[in-house]
Structures are given as C-alpha cells and as structure tokens.
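Heads up, one of the protein chains got dropped from this complex, but the rest are sitting where they should.
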Amino acid sequence: MHSLVVESLNTGVLLIDSDYNLVYFNHFMRSHPALKRPDVLGKNIFEVFPELPKSWMTRKLQGVFMLDSPAFSSWEQRQFLFKMQHTRPITTNSEFMAQNISMLPIKSETGNSEVDHVCITVEDATDVYFYQEKLKLTLAELERSNRTDGLTQIANRRYWEERFNTAFLSAVRYQEELSLILFDLDKFKQINDTYGHQAGDKVLIESAALIQSMLRQHDVFGRYGGEEFAILLPNTQLQGAYELAERIRIAFANQVVNYKTDSIQATLSIGVVSYHSGIRNYDDMLTRADMALYQSKRCGRNKTTIYQAG
Amino acid sequence: MIEITITEEQRDCLQELINVAMGRASDKLARYLQTFVHLQVPHIELVSSAELPQTFAETYGDDNVTLLSQGFYGQDGISGETLLIYRADHTKNIAKILGYAPDEVSEMEQLTDISSILTTTFLNGLAEQIENQIAYSAPRVISSRETSIERHLQDLSFNWELALKVAISYQVTDYEFNCDMLLLIPGVAIENIQQVLNQILEEY
Partner (left out) sequence: MSLSVLICDDSALARKQVKKSLPDNWDVEVRVASNGLEAINMMREQIANVLFLDLTMPELDGISVLELLKLKRLAEYVIVISADIQPEMQKRVTELGALAFIQKPVNPEKLSNILKEYGLL
C-alpha cells in the first residue's frame, strides 16, 4: 500500500544507497529521459544523470549521511538538478522543470544508528518560478514607469530630485564636483498657441531626445516642470558644465521640429551652477540655478548664464 | 493576552537539553567540517511579537546582515522557526568551511546550505533527547543587505503573542566565522514544549 502511494505521488522520489547508486525511483521520475533505459537501477546517480553538479551535490549528500540531517536545494538558487520537462509547456515559457529538492536521511532498519540511504524528493516548482519571474519583470517595469516622465521618457521630477539629493549629499561628504544645468524653452506658450498642443508636445519629445543624446551615461536628465528641464552633472566642474550648456543651447536653436506642414524652431534660456562650500543644501543649489536661468531670460533669452555669488 | 510563564525549573531543564544538543551538534559539525566549532551558553527568554522587530533593530540595526529562516515541526505540537543571522564580513569563508570549490556556488546558496546544516544538526540533537522526530522545511533567505530585518518584520502581523526564544552563537575560529541562531517557538507550541519539560522533570 505504501509503495503504491509513493508510486502515484505528484512528486519525484528517488532512493540512493551510500555509494550513491540508484536503488529506486517512482513513476513521477519516469518522465526523465535517462530513466527510460532498462538498466539504470544499481548505477551511480552521477552516471545516470550527468547534468547533476557532482562535487557540490556529493558534499551535500556526505552531509546527509554523516550528520543524519536533511539537505535542500531551491529553484531560486539552482533552477533544477534533474533536467526534466515540466507539465505546462503550453502556458508557461520555462524550458525545464524548476525544482525544489530535499535530500532526506534514511535508516533502512529500525535500530540502525547509521544513515544508509538517502531519499531525494523532487517537487515541481515551475508555477512558482514562472510567476516569480513574471513578478520580477512587472516590478522592474513598474519601477521604471514610476520614475519616467510619460511624454518625454526621461526622468520625472520626483525621480530626478531623488537622484539630485543623493548626488548632493555625496558631493558634500566626499568633496566631489557637482554641477547643475537648469533650462526652460523660450516662449513655449506661444508655440502651443500658434501650432497647437500636439505640436508643442512634439517639440518637447524631440528636444528631450536631442539633449539626451548629448549627455554622458552618468548625467541625469529630468523634466522638472511643463517646459522646464534639469541636468545633473556628477564629477563636473563649472567650466565643463557651461561648455555643455552652450553646446546644448546652440544645437537646440538649430533644431527644426516638423509638425504636419509647420517647421518649428525654438530656443532655450539656461542657468548653470556648481556646488561649492557656500551652498548649504540642495534646494539652495536649485534656487541659484533658477536665478541664473531668469537672468538669461531677462537678457533677451537664448542665452546661458552662470550663477555668480553675491 | 495569553498568560505564559516559564518556571525556573523548566528553564533549567530546557537549558540542559539545549547544552547537550549543542554539544552533539558541535561534535558532528567538527567531524563533518573538520574544524573546531565553539558554541556559547545559550540565552533563553520569552519575547512578545510586538517587541521582536525592536529587538532585532537593537542587536543588528547598524550591521550589514543577512537573515535566513528554516521552519521545523515535530510530534506533540513542537514546532517553530530557526533564524540564522550572518554579518556581511563573516560570509566570505563559508564556501571554504563547507568544502566547496571557489565560485562553485552563489553566496545565497552557501548561506542556505550552512544554515540548514546548523539548524538540523542542533535540532536533531534536541529531538533525540525528547524522543521526538523533527521534519524541516527548506531554508529561505528572508532579508539581505537591501531590506533590513526590522523592515521585514514590521510588515508582518503575527498570529502569536509570545514566543520562546533561544539565542545561540556559533564560532568557527579557524575560519573567522560566526553567526547567531535564534530558535523561536511561538504561541501554543510553548505550552507543548512545557509539557515535555514537565515530563522530564517528573522523571527526576
């Protein structure tokens, strides 16, 4: 009766002796191609299943025999030990069965003080594996969308401020260079009024793409408000930041955005500031960039201004 | 609130059982790992679920720690969880202690493997003495450097109020390795273990 139960379990069961020879396997395991051969009983499991990680598993099995205690392997660390098909090839995309494995000490006769066999159970965890992988992807996507501006696909304000805060603290602590470029599209309201909001959106999208292409990997480009943008430049001195701002300003002024039959051109007003010991916190630094930006606006727009103390 | 108290006699009895279990475990571990394993005298107390996150914060708050859990259940309603806590700077030698080839296994797998060995050898030693048989769930990584233990525990609402906590620390001096083990027996399982202790006390 017992053996019938083990035979019909929805879990793989194998039994090996102290020489790691296969003594028994149940029906569930028959789907393993290696067990279709008639002469596998009595053979060493590492010969029968060449896919098993031999040295690691030998050490684990040694532990089961010596310590009289179980050992485990989880799909989270090793997707599988026995390379088998699983039962859901249609509705999951996993190639092999993800497995939770237990290796249990067995004393074949009561009164035996030594462990003489190990029972290996193989649970199909493909479902868990599949949904966990899906969850991971979903979470990653959620995190990405949580920090991205929907229109321009660059960092949104919340995420940009988070990054700026971290970079600011790091600049203070390690006395690193840190610069900030803040800019605003000139007369954006006019563009919207003249060509329509969809045209305005297209200007924003193309502008963001153009500027993004001019930045380094570590620079953080974010949409700060409606037509206001900010670039965080770690390890960058004031001069470098100013030169970059000028390149952006010129490239932007030369850019033509085509919308339906219209060709739209626009300019930027830019403020640049670099971290120095007089700046107390990151709001302070942003305000200074803002002041420089408005100086550019006051001076007739399409201009870059460096914040000057005093 | 359930009123559970542990008498001095029961505490003494449990402490002795644990000492013996630790002795057996360290002997087995010494043979398997081929190194001397030092275990300190355990600390036994009752903790409430409300204060558990705070306890963790105080003990491990500033450290880079990884926490693993392994559940166990035996006969007579003896069940609980063991928590293994590793400080980051003590994890680098685990592969060597376990006798794995370098880069053969990931750090998380090394941690689950050693946790399982420490938990099961110790609890088997306890089970033998109270003529019980214990089965184990697979060890799981609960929190690592990214999520603190305190945060993890705060997110949970426990269905027990009190747990019997046994704190044990392991040292493998040859490899500069140490870790803490907390054995937690929650809720009604405390009463079940008290019954076992009373039986032993009656015998003597």
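In order of appearance the chains are A and B, and numbering begins at 1 in each one.
The criterion applied here is as follows: a residue touches a chain if its C-beta (ideal position, glycine included) is under 8 Å from a C-beta of that chain, and two chains touch if they have at least 3 such contacts.
The shown structure was predicted, so the numbers you read here are calculated from the model rather than taken from an experiment.
Although it is not drawn here, the omitted chain touches the following shown chains in the complete assembly: B. Of the candidate positions B:129, B:154, B:169 or B:192, contact with the hidden chain is made by B:129. If you put the hidden chain back, the residue from B:4, B:30, B:46 or B:108 that touches it is B:30.
Remark: the omitted chain is touched by one listed residue; of B:4, B:20 or B:57 this is B:20. The set of chain B residues touching the chain not shown comprises 9, 12-13, 15-16, 19-20, 22-24, 26-27, 30, 36-37, 41, 129, 200-201, 204.
Just so we're on the same page, only the chains that are shown with their structure count from here on.
Mean C-alpha position of chain A lies 33 Å from that of chain B. On chain A, the positions that touch chain B within their shared complex are 53, 55-56, 59-60, 62-63, 66-72, 74, 76-78, 100, 102.
Across the complex, chain A is touched by residues 28-29, 31-32, 98-101, 104-106, 108-109, 112-113, 116-117, 120-121, 124, 136, 138-141 of chain B.
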